[in-house]
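One protein chain omitted, others in place.
After this line comes chain A, so read on.
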Amino acid sequence: MTARRRPADRLVRSYVVTDGRAHPTRNTLDLVTLLVVTDDLPLTGLNPEKRRLMELCRPGALSVAEVAGHLSLPVSVAKVLIADLMDSGHLITRAPIPAARPTDARILQEVLDGLRARL
């Protein structure tokens, strides 16, 4: 366990990593939207947090929630960075948005089959 950071420290840092903006440029990002790095765009001009995010996502897809968790950022802050990286073409989303229609029987059946297969 790492020591709890003081909230004030984290908030100041959050403010800095998003260049003072809090509203993501896209509000379609869900906790389980899957993020994929696009090929070979240079990272020049990206701030250190965005570079970290790109390094994290380069080996394979991750959800918005996982990116926030791995980078120890509040979800709202991670979304701002992700939206910027989508705008600049560095990231694309894989899952349709919203991720699933909850009333989709086919999806539910697939979830059920997948869970039963784990028993």
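Definition applied: a contact is a pair of C-beta atoms (placed from the backbone, for glycine too) under 8 Å apart; a residue touches a chain by one contact, two chains touch by 3 or more; residues count from 1.
Basically, contacts and distances are computed from a predicted model.
Q: Match the chain absent from this complex view to the correct UniProt protein name in "Phenylalanine--tRNA ligase beta subunit", "Amino acid ABC transporter permease", "ATP/GTP-binding protein" or "Phosphonate C-P lyase system protein PhnL".
A: "ATP/GTP-binding protein"
Q: Residues of chain A in contact with the chain that isn't shown?
A: On the chain A side, contact with the omitted chain comes from 7-8, 11-12, 14-15, 18, 20-23, 30-34, 59-63, 65-66, 68-70, 72-78, 94-96, 98-103, 105-119.
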